[in-house]
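Every protein chain of the complex appears in place save one, which is left out.
Chain nomenclature is as follows: A and B, assigned in order of appearance, with residue numbering initiated at 1 for each chain independently.
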Amino acid sequence: MSIVTLLTDFGYRDWYVGSMKGVILGLAPHCTIVDITHEIPPGDVLRGALVLREACRFFPPLSVHVAIVDPGVGTSRKAIVARGGNMFFVGPDNGILSMAVELFEDKEVRAIEREELFLERVSDTFHGRDVFAPVAAFLAKGGEMMSLGRKLSEWVRIPFPEVTHTEAGLEGQVLHVDRFGNGVTNIPEKELRKIGEISSLRVSVEGLPHDLRIRRTYAEVPLGSALALVGSSGFLEIAVNGGDASKLLHLEPGKTRIRVLLE
Amino acid sequence: MSIVTLLTDFGYRDWYVGSMKGVILGLAPHCTIVDITHEIPPGDVLRGALVLREACRFFPPLSVHVAIVDPGVGTSRKAIVARGGNMFFVGPDNGILSMAVELFEDKEVRAIEREELFLERVSDTFHGRDVFAPVAAFLAKGGEMMSLGRKLSEWVRIPFPEVTHTEAGLEGQVLHVDRFGNGVTNIPEKELRKIGEISSLRVSVEGLPHDLRIRRTYAEVPLGSALALVGSSGFLEIAVNGGDASKLLHLEPGKTRIRVLLE
Partner (left out) sequence: MSIVTLLTDFGYRDWYVGSMKGVILGLAPHCTIVDITHEIPPGDVLRGALVLREACRFFPPLSVHVAIVDPGVGTSRKAIVARGGNMFFVGPDNGILSMAVELFEDKEVRAIEREELFLERVSDTFHGRDVFAPVAAFLAKGGEMMSLGRKLSEWVRIPFPEVTHTEAGLEGQVLHVDRFGNGVTNIPEKELRKIGEISSLRVSVEGLPHDLRIRRTYAEVPLGSALALVGSSGFLEIAVNGGDASKLLHLEPGKTRIRVLLE
């Protein structure tokens, strides 16, 4: 009973996700398909890479993660399969898999070259259905990754944006705005601890006149007030209790700078 | 083959739902996960409670319903498990489970206290993944609810808003606006029958100049016309044939008053 997860920018309104699932279940009827999300904004490879990174680690060994945000579909960009620890990743070689695979020390990346696994007619614009779905089914049934194609030493990586250490503390950025409007930053808890006790740190959000203290829960500040906290992925988050921080504080992924200082 | 249903306000665009499913499937690989919805508006516990109440009763015995709309996550609010008839309910003790559990005569509520079941590191902001997902998997595998924690006699209930009987008939309200814009009220069919024959009743919608008769199907009135009918959940509904009643008639959940009178 293998798990195949799907993460795409296909949305929920067309036949794209359904037809991928049909292909997978036709080839691997006993696998369990799990949608991570299909609402990655069209073509936003960075966002796809981030969401995959955060979701994949909670899945059991041998899960097969298919991630498709693929503006270059049909061009010469490679199709790749990766192993990170004991999980598999399948998708285009445009960086979408890279943040997840880089979580693991023990990893391997291969080109997908066994065309006899693909659907009989491969379209130029829907490799999710015609290439990646059958390859995922092959892996879910216990097929050998090694047999899929040659090992790659070069492949496209999106580097995780690291924080900058400054004299006063550190500087990072808002990485992702979630459904609640919380701004997830690129600042991991362990970097915070390098500066000082969490309780003695101050967080300065670009454009916000006053600094924020780091709280444990949303409810520690009054409704409608801004706060910082270490979120469930282990990164500093900027939030508003009961409100949408991205709107109220004008947080923009990849833009809004966040500084952490000792009191 | 147990069923675990999920109802949250997490939306479909982040990694939150995916990581909960990873945790559940890692612990209970043979369960079937069903999404009720993840589009409860952020923090809207009442709406979550209503949707859970309507959805849960169509599931088979031993289903485990996980419902998480949890603005107080990380505070001292309890985590609870409930049994209603032969179904299980898991979530925060803020009322979200209460309308569903109160459907059943035979019920029991317990605190979730067995911390060794939780994920190794419990975050302060994502108990869905770290607490409720592993507890749901435990129940789905046949774990004893009794072993999870002490029985509670006090727990948070959101009372179902009952109708008011007046001299002229009864008064209720719009409870929920659905995807089609239909206004589901809190007026059950059996209360209508207490006033008189359904066919001789008139429905007065706050702000609407003329009364409505109670029809059987949408198509009984011309396209674009308003009507009332007994909806599929057994409650009076206000609708517009082929249109969005909430927009056209300005229906607001919890606000718009509905009166039912004998002709």
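Here are some notes:
Heads up, the rule we're going with is that contacts are C-beta pairs under 8 Å (C-beta built on N, C-alpha and C of every residue); 3 or more make two chains touch, one makes a residue touch a chain.
Bear in mind the structure is a predicted one, so any value in this text is a computation, not a measurement.
Residue in contact with the omitted chain (choice from B:51, B:205 or B:236): B:51.
Residues of chain B that touch the chain left out of view are 1, 3, 5, 7, 12, 32, 34-40, 51-52, 54-60, 63, 176, 178-181, 216-219, 229-233, 237, 242, 244. Although one chain is hidden here, its contacts on chain A can still be listed: residues 9-23, 25-26, 29-30, 33, 42-43, 71-75, 123-126, 129-130.
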